[in-house]
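One structure follows; several queries about it will come next.
With one protein chain withheld, the remaining protein chains of the complex are depicted in position.
Chain IDs A, B and C follow the sequence of writing; residue 1 opens each chain.
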Amino acid sequence: MAGISRDAFLIAALARLIGDARSVAVGAGSPIPAAAALLAEEASGGRVRPMILGSSLCGPFNDNGPELFDRAGQGRIDVFFLGGGQIDGAGNINLVGTGPYPKPETRFPGSFGSAYLYFMVPRVILFREEHSRRVLVPKVDFISAPGASDVPLERRGGPDALLTGKALFRFSGARRRFGLESVHPGATMDEVRAGCGFEFDCPDAAPETPAPPVEWLALMNGPVRRRVAEVYPAFAETRLGA
Amino acid sequence: MAGISRDAFLIAALARLIGDARSVAVGAGSPIPAAAALLAEEASGGRVRPMILGSSLCGPFNDNGPELFDRAGQGRIDVFFLGGGQIDGAGNINLVGTGPYPKPETRFPGSFGSAYLYFMVPRVILFREEHSRRVLVPKVDFISAPGASDVPLERRGGPDALLTGKALFRFSGARRRFGLESVHPGATMDEVRAGCGFEFDCPDAAPETPAPPVEWLALMNGPVRRRVAEVYPAFAETRLGA
Amino acid sequence: MTGPASLIALDALAERIPDGALLAVPKDESGVAMAASRALVRRAVKELHLLCVPTSGMQADMLIGAGCVGTVECGAVSLDEFGYAPCFRRAAETGAIRVLDSTCPAIYAALQASEKGQPFAPLRGVIGSDVQRHRADWKVIQNPMAEGEDPVLILPAIRPDIALFHAPLADVHGNVWVGNRRELVIMAHAAAATLATVEEIADINLAADERYAAGTISALYVDALAEAEGGARPLGLHGRYGRDDGALRAYAEAARSEDGFQSWLDRHVLSGREAA
Partner (left out) sequence: MTGPASLIALDALAERIPDGALLAVPKDESGVAMAASRALVRRAVKELHLLCVPTSGMQADMLIGAGCVGTVECGAVSLDEFGYAPCFRRAAETGAIRVLDSTCPAIYAALQASEKGQPFAPLRGVIGSDVQRHRADWKVIQNPMAEGEDPVLILPAIRPDIALFHAPLADVHGNVWVGNRRELVIMAHAAAATLATVEEIADINLAADERYAAGTISALYVDALAEAEGGARPLGLHGRYGRDDGALRAYAEAARSEDGFQSWLDRHVLSGREAA
């Protein structure tokens, strides 16, 4: 990651995952996904439309709170981002806590909209920078949102990819497991394995996650930084600084 | 009805029926009930709160269309007015048409919100000026809204009274029929009977529907006329003229 | 125009409504796209399933009279102070159209279910009416939350193919301001596509002005916009112009006979070209 910040690298990697989506929504407390959505918009010449919770300019959510979920229900959101206090190899995420429920050892904030959006948005990109066995577990202690469902449940979406600070995984809905797609520059395959508590499909040698093109760096330092500051001023100033 | 117009008499009679209600809602195309609701507000010193469809001042319905029904669902409307192309002795109303359905002999506009509001608003006042066997029928050809329901159906309301151009009836939910309350000045009991196609409970001699007090006439000629003009300008000008 | 919506001519907007479309239109005074409806008559659209939200007046009556409508789903169709809707009445009485009788709150609830991606909506009341008895698509179920017997009506969500309305103002980004006409917001959210005509398009951003934001439909819902000054006439438009009572009365009288309606149509719609 020579010459670029870790944040810029992850933003670019998420923006690449957005791909040919038309509408990308970003929930609360998600500065890096928000920047990625804005980068995807800028890089696509406006084809990608970001909807960022808390933004009046990049919403616009005229119904504010409920509208993100309503739009997902209407099928108007192609890509969404979720994190996870724990994520397991079946794509289940846990945003509630570790240990027994309802009296957990460590309580997390809560499931937010995950239990719904994981079903309703075709492609959900999981993002969690910490790549450790504390986060990437064999089986989550609490399923805030399940990675897959048995038919005949109506389900339009689910996990698509998982980006950590060390690697990028793709989720196979058919196999109900992750496959390693690439390893970030500076990380090793051993580190990726050592930090991951769940099994995943793994090629003998994984390619390196590509660095962002120079034009993207210019966009990140310019319009993306300026625009993300509407919702995340501190992040824009301290972590997307030129 | 010496000295006052027929409209003013009916407006006052409806305002009296509103009684000690706190919230009175008036639907579309209802100038006389709208004037009655405003009169009730003026006469009660603001205790009665009218909500008039189409008015921005006497709403205020900030959600416009759906809010009347939502408020009824929330239990925030005490009194509502309905008319009927046909009304029968069991309190059923028909706003759809005469003869067979779906190809009626005479098609009426449609049921509007009656099928819902008749259940949700505690007291519904039926108002139909025409007192004839064409309107007041033994059994309606189409039930837009039923006058009564069998338990265990959740039902918070239903018909309370029926005001025509000749008489005032009260509805008994227990007996599921109307009883004659009073006959308007100028009409006779025979006319009331002759114009009514359904059976109703009838005292030997019915009192006369009282004329409005003089203060009410002043209110009708003043603030009520001025305020009803927001929604019904032609009515205010031609039929509530001083 | 920036943003996803495209700015097109009135006739091009009418072209986007295919024969047989489930077309949602609002009640009078909420922003009825009358100019666009006349363009629809000129392009001779057929077999519309016209969903009145939740009622309609001259718009539905004219489209029915002109032979554009196969089914009308409504709480009511009426010219209000100007009496019954003559073409609607005639077509219902002769069976020329199918009337899918509903009740106003059922139309709102079914659209709002669609707005939320819910498969159906419960509604209190209605049970035991002939409205309910004639709706094979509605069901009565036991309230799953109740201990005792508690039947409740269930309506399938309605997802219109197209929502069509007229609004006072749009911005250059394609956002459309409808003020407190919540029914238009619901229609746009529920429909697969939204077509709107507007009085004017201003070089501002409605979404960024907090006085306007609450009454603004995002450009993301709006597929195409056409500028049409006076586009609701002869109906009124809130805050802009009143209803033309003379024109409404003349329509109500003319349309009382089939011939009268045809003459009215020739004169006011078929021979006329909309300023667009």
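The working rule: contacts are C-beta pairs under 8 Å (C-beta built on N, C-alpha and C of every residue); 3 or more make two chains touch, one makes a residue touch a chain.
Computed from a predicted model, the values in this text were never measured in an experiment.
Q: Name every displayed chain that the left-out chain is in contact with.
A: Counting the whole assembly, the omitted chain is in touch with A, B, C.
Q: For a quick check of understanding: of C:Gly31, C:Pro54, C:Pro86 or C:Gly117, which residue touches the chain that isn't displayed?
A: C:Gly117
Q: Of A:Ala40, A:Ile77, A:Ile125 or A:Ala145, which residue touches the hidden chain?
A: A:Ala145
Q: Have a look at C:Leu50, C:Cys104 or C:Val152 and name the one touching the chain we're not showing.
A: For the chain that is not drawn, the touching residue is C:Val152.
Q: One chain isn't shown here. Among A:Met120, A:Val135 or A:Val192, which residue touches it?
A: The one listed residue touching the chain not shown is A:Met120.
Q: Give me the chain B residues in contact with the hidden chain, please.
A: Missing-chain contacts on chain B: residues 23, 46, 49, 51, 56-57, 59-63, 66, 69-70, 72-76, 120.
Q: Just the residue numbers, please: which parts of chain C touch the chain that's not shown?
A: Within chain C, the residues touching the omitted chain are 109, 112-113, 116-124, 139, 141, 143-146, 150, 152, 154, 156, 178-180, 182, 210-216, 238-239.
Q: May I ask you to list the residues on chain A that touch the chain which is not drawn?
A: 28-29, 54, 61-67, 69, 72-73, 95-97, 101-120, 142-146, 149-150, 152-155, 234
Operating definition for what follows: only the chains that are shown with their structure count from here on.
Q: Can you name the chains that touch chain B as well as chain C?
A: none
Q: May I ask which two chains are joined by the most contacting C-beta pairs?
A: B-C
Q: Going by average Cα coordinates, which chain is farthest removed from chain C?
A: Between chain C and the rest, the longest centre separation is with A.
Q: How many angstrom lie between the CA centroids of chain B and chain C, rounded to a whole number?
A: Chain centroid spacing, chain B to chain C, equals 28 Å.
Q: Find the geometric centre of each of chain A and chain C from their Cα atoms only, then give the gap between the two centres in Å, rounded to an integer.
A: 40
Q: Could you please state the distance in Å, as a whole number, between where the Cα atoms of chain A are centred and where those of chain B are centred?
A: 58
Q: Hey, what residues on chain C touch two or more of the other chains?
A: Residues: none.
Q: Find every residue in chain B that makes contact with two or more other chains and list them.
A: none
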